[in-house]
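Part of the complex only, each chain left as placed.
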Amino acid sequence: MDDALRQDYVKRINYVEGHLKGVRKMIEEDKYCVDVLRQTLAIRKAIQKLEALMLEGHLKECVLAGVREGREDQVVSELIELYRLAER
Amino acid sequence: MDDALRQDYVKRINYVEGHLKGVRKMIEEDKYCVDVLRQTLAIRKAIQKLEALMLEGHLKECVLAGVREGREDQVVSELIELYRLAER
Amino acid sequence: MDDALRQDYVKRINYVEGHLKGVRKMIEEDKYCVDVLRQTLAIRKAIQKLEALMLEGHLKECVLAGVREGREDQVVSELIELYRLAER
């Protein structure tokens, strides 16, 4: 993983963490549940966006490298596993 | 929202926050992207579980109260909005 | 369910059925799997759109009627069940 990419990922995690602290505060202050749910849904979208970026990097680097190095079975079964986890 | 419920929600948020810190560490230490993705997918599931619980509470309390108090239009349009946000 | 609504739902089902026949033809003619997947994903979106419309109708009619008639427990538990089925 190159440095710029890693820094972008960490920045996104930090953003989600801040967002999550906001949600905890809302719950502690007994805010309206619909407002809390809007925020948790936005957090899930932000994580999904991070996953899309990581998957893209994974396909472009690790998967191609894996195929070239004869580890097709491993990279293919990992992709299928991730797909199944995501769809559940 | 009753106290026991609120404490359960906060506990779940704390758990997700800890999990997220673990993911950041994995990214900083350049762990294999497939392993990172497995963790972010688990985090999303945990948030989804929290949302299911909050939605259940919302339906049982706020929605029923809303209908009885003549705020049907508001509670129905909020539920439709949440559904759309979740399905996107 | 009013007549206009029912006709709209049937039209949407007919559209999905036609789309599905097209997908079967693509598979029988051994078309490129990525092209087939693009079509099945579009079919799922069309069904999801139909579900959103049906849910909206359900909330506006049956759920409100149910609450007024004292069947809160039934309508709430049905909504929770649908949410769980959809999220799986």
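To keep things simple, chains are lettered A, B and C as they appear, and every chain counts its residues starting from 1.
Everything that follows uses one rule, which is that a contact is a pair of C-beta atoms (placed from the backbone, for glycine too) under 8 Å apart; a residue touches a chain by one contact, two chains touch by 3 or more.
Because the structure is predicted, anything quoted here is derived from the model rather than measured.
Undergrad: With 3 identical chains placed here, what is the total number of copies in the full complex of this structure file?
TA: Total copy number for the complex in this file: 4.
Everything below uses one rule, namely that only the chains that are shown with their structure count from here on.
Undergrad: Line, ring, star, complete or other: which one describes how these chains touch?
TA: Chain contacts: open path, no cycle.
Undergrad: From the mean C-alpha coordinate of chain A to that of chain C, what's the distance rounded to whole Å?
TA: 28
Undergrad: Pull out every residue in chain A that's touching 2 or more other chains.
TA: Where chain A meets two or more other chains at a single residue, that happens at 88.
Undergrad: In their complex, what parts of chain A are in touch with chain B?
TA: The touching residues are 1, 6, 9-10, 13-14, 16-17, 20-21, 23-24, 27-28, 30, 32-34, 36-38, 40-41, 43-45, 47-48, 50-51, 54-55, 57-58, 62, 78, 82, 85-86, 88.
Undergrad: In their shared complex, at which residues does chain B touch chain C?
TA: Touching chain C: residues 48, 52, 55-56, 59-60, 63-64, 67-68, 72, 76, 79-80, 83-84, 86-87 of chain B.
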